[in-house]
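So, subunit A:
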Amino acid sequence: MLKHPMLKYINEEGPSGKRFPHLLCPGCGAGQVLNYTLHAVDDLINQTGAKKEAFVFISGVGCSSRLTSHYLNFDSAWTLHGRALPIATGVLLANPELKIIVFTGDGDAAAIGGNHFIHAFRRNINVTVICVNNGLYGMTGGQVAPTTPPFTSTPTTPYGNIEDAFDLCKLAEVAGASYISRWTTAHPIQTTKAIKKGITNKGASFIEILSQCPVHEHQTPVEMTKALKEITVSIKKSMDSNKIPVGELHFAPRPTWTERYESVIEKANEMIS
Partner candidate 1 sequence: MVETALKEKKCRGEFIKPGRHYLEGSEACVEGALLAGMKVYAGYPITPASEIMEHASRRLPQVGGRFIQMEDEISAVCALIGASWAGAKAMTATSSPGFSLMQEAISFSIMTETPLVIVDVQRPGPGQGYITTSQEDVMQARYGHHGEGPIIALAPSSVQDMFELTIEAFNLSEKWRTPVLIMADETVAHMREQLIVPELDTIEILGRRKPQDLNISPEAYLPYGHDIVPPMANFGEGYNINHVSLAHHADGSVGNYSLEVHRENIERLHQKIEGNVNEIARVESQFLDDCDHVLICYGSVARTGLEAVREVREVHGIKIGFIRLVTLWPFPEEKLRNLISMVKTIFVPEMNLGMIKHPITGALRDKCDQVIPMPEIGVLHHPDKLVNQILEVTTC
Partner candidate 2 sequence: MKTNERFEIRVAGFGGQGVVTIGRILGEAFTIYEGVNSVNTRSYGPESRGGACRSEVVVSRGEIHYPSVRKADVLVALSQAALDMYIPDLKEDGILLIDPNSVKDVPKKHLCYGVPAMGIAHSVGDVKYQNSVVLGALAALLKSMLKKESLKSAVSENVPPKTVQKNLKAFEAGWAHIMNVKMVVAE
C-alpha cells in the first residue's frame, strides 16, 4: 500500500499507543497545512542540506496549535495561548541557528498573542509564522475572533458581529515582518512554495493561510474549498477586485535580531580594555 510521503516525519505510534490520525475534525484545513509544511521542510532538507535536527516547531493553543501536540518527529513544543512567539524569541537567544516554525491560529496570533505578534515582527526574529486563519475560535466552539467578518453570527455574537476584522498581513507588514505571503488551503503548491521561502528568509516570515472550518461554518469541506478559491484573487490581478489578494505580499529582508545583537556583543567587549 502506498504510504503518504510525509508520514516519515510523523509519529504514528508511540510507547503509549497510536498517535495518528490526528484528532482534528474531518475536512479541517489544519491537516492540509501540516502536509504543505512538511513538504516544504522535506524539500529544504533534500535540496539545501538543511539539517532535520535544526527544525523546531512551536505552537500556541487552538486547533492549528494541536499540530505539535505529539505528532511530529521533530523537536517541538505545544505552549501557551498567544505566547509561541516570545518563546521562539528565547529559543533564538540561546541558539540562533535553529529554524523555528510557529503554527498559530488567528485568535492565538492576533487576539491574546497580538502584542507578541507585533514585537516579534518589529524585531525581525528569524521565525516562520504559519497562521491558519479560519476566522473564528474553533477549539472552543466557534466564537468570534479579530478576523471574523462584520455581521457574522457566532456563539458570542448571536445578534451579529459589530466589529471589523484585522487584515493580518497588513498588520504584519506595519509591524515589520520581512516576508509576508497569503494563500489558502485550496492552493497546495503555492502555499508550500511560500512556506519554503518563509523558512529560507532570514528574518520574520508571516504566512497567512485562509482555511476552512466545516464544523463551525456548517458547510462541507468541498463547498468551503471552492469558496476559498472564489473569494481570493492573485495579487497581480487584485487592483480592480474586491476579493482577498493572495500571493507574495511583501518581501524586504533586513538583518535579524540576533544578527544585530552581534554588534552589541562587539561594543560591549570593545569597551573592556
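Just so it is clear, a contact is a pair of C-beta atoms (placed from the backbone, for glycine too) under 8 Å apart; a residue touches a chain by one contact, two chains touch by 3 or more; residues count from 1.
On how the list was made: all candidates are chains of the complex that A comes from, given by their letters.
Being a predicted model, the structure only gives us computed values, none of them experimental.
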Candidate number, among 1 or 2, whose chain touches subunit A in this complex: 1
Contact set on subunit A toward candidate 1 in their complex: 14-19, 23, 52-54, 56, 58, 68-70, 72-80, 83, 85-95, 97-98, 115-116, 119, 257-258, 261-262, 264-269, 272
